[in-house]
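First up is the structure itself, then whatever we jot down about it.
Up next is subunit A:
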Amino acid sequence: MALIGKIVLFIVGAFVFQVALSGFSRKVIARIQKRRGPVFWQNFYDIGKLFFKKTSISHGFIFDFGVWMAFGGTVATLLFVPVGPYSVFPGQTNFIVIIYLLAIGSLGMAMSAVGSANPFASIGISRALTQMFGYDVPFALTVVIMIYVHRTSQVAKLAAVQSDIGWHLWVMPLSALVAFIALMAMLGKKPFDTPIAPAEIASGPLVEYSGKYLGMLMVQHEFATFVEVGLFVNLFLGGGSTLLIYLVKYIIVYLLTVIISALMARFRVEQTVAFFWKWPLVLVFIQALIIIGIGIR
Partner candidate 1 sequence: MIMQNPVLLIAVPLLLAFLIPVFSSFFKGAVRFIPVLAGGFNVIAAALLIPQASGDVAVTEIGGWASAYGISLLFSSQIGYMILAVNLTALLAIFYYILNERDLGSPLAYPIAFTLALSGANGMIMTGDLFNLFVFMEMTAIAGYIIAVHKKGYLGTFRFVVLSSVGSAFFLIATASLYNATGFLNMAMAGKNLGALSTPFISVISVLFIMALSSEAELLPLNGWVAPVYRESSGAGSVFFASVFSGAALFAVIKVMLIVFGINYAYVHQGLLVLGLVTLAAGEAAAFKQSNLKKMVAYSSIAQSGLIIAAVAAAMRSGVLHNGLFNAALFQLINNILAKALVLLGIALLGQATLKEIGGAGTRKKWLGVFISAGVLSLIGMPGFAGFWSKLFLVRELVGNRMFVFTLVFLLAALFEAYYYLRFLQSLFLGKSTTAASLPKTSWVTYILLFVLAALIILIGFAPDVIIRAVSGLSLGGVL
Partner candidate 2 sequence: MSTLIFIGLAASLLIYAAARLSRPLGALLLMLLSGAGVAALILSWGKGFTETLPLGNGLELTFSLSTFNWPFLLLGAFVLFIVSLFAVNALKEMEHGASFLALLTLIGVSVMGVFGAYDFLTLFIFFELMTWTSFFLVSMGKTGAKKAALIYAFMSMIAAYLMISAIMMIAQYTGSFSYSDFMGMYEAMPSGIRTTVVIFFLAAALIKGGIYPVHFWLRSAHGDAPHVFSPVLSGLLVKYGYYSAFLFLLFFPVMVATKAGITQVTSTDGPNFILAFIGGLSIMAGTVAAILQSDAKKLVAFSSVSHGGYVILALAYGTNMAVAGGLAHIWVHVLTALGMFLSMGAVAYRTGTTDMDEMGGLIKNMPVTFTVYLIAIISVAGIPPLAGFVSKWMIIQALAANGSYILAFMAFFGSIGSFMYVFRPLATIFLGQRPHKFKDVREVPFFMQLAMLIVTLLTILLGIMPYYLLKPFTRIQEFIGMVPVKIGFSTVYSALTQLDMMLIFLVFGGGFLLALVIFLLFSKPTKVEQHEVYTSGEIAPEISTTPEIYHFSKGYYRSFGRLFSRWPSVEAWYHKGAAYISQFFEIIEQSLFKQSINGFIWLAVVVMAVLMAVRWF
């Protein structure tokens, strides 16, 4: 029973927090662009509107199934990420599990999007997968270094150990830099938003979604953001000994990504991959060399 309560609290809490934050970020972007921007609870309205729409279009069974898989997968992933000092399943916050469970979410959305039979969606997915190949490899490698150094692959433990040695942000600066850039790509923010590319391929994968589908995918995206930014906060900023500290760090990281992306243009997808495999990869290897090879901790 307590478990169910925990799960519900997690999900609802993550939902409320992230949607409010993303609404707030719209205001931030607006201010950068010298506008006023909507109220920070605008996103709740948007999601509500989408869900309560009378009509929505379905393109077949796989279109629906993929959305369920995406939503389900992301919610499942959410439950494995530690938030501050709390985790739903203590001792089960394995990093590799989280990374691959996220993939279920992406796979579900990919299947659904391509199942809509719209070429724009297909193009967007092909770019999304290519881009994922680009950023995930250096990112995973940064975490491998950490796993080796601290002899654990539990995200919660990796977060906790930073209270002894200091944040990984300072201890492994190169890794942190690479992870941050990878985070921006994970979130799909400019300059890495070519899979969405609003003006170019009509929003890419999301082109055929309307009504509750779009609503579910929006929520899925928010949950995914929560997982991804949460990972970064846990791994590089020491998580949070209390919930409040965690949320503060989270807000700072997220707003940082938002602000940077508001100022940038878009890369082409092969540029993204080439970029990630050049400097970020080299930086990670140098970091690994320093930490593992030479043994400076």
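Definition applied: contacts are C-beta pairs under 8 Å (C-beta built on N, C-alpha and C of every residue); 3 or more make two chains touch, one makes a residue touch a chain; residues count from 1.
Basis for inclusion: all candidates are chains of the complex that A comes from, given by their letters.
Bear in mind that the values here come from a model prediction, so they are computed numbers and not experimental data.
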Which candidate, 1 or 2, sits against subunit A in this complex? 2
Touch list for subunit A against partner candidate 2, complex: 7, 11, 51-60, 62, 64, 67-76, 79-80, 89, 91-92, 94, 96-97, 100-101, 103-104, 106-107, 110-111, 114-120, 122-123, 125-127, 129-130, 132-133, 136-137, 140-141, 144-145, 147-148, 151-154, 202, 207-208, 211-213, 216, 268-270, 273-274, 285, 288, 292
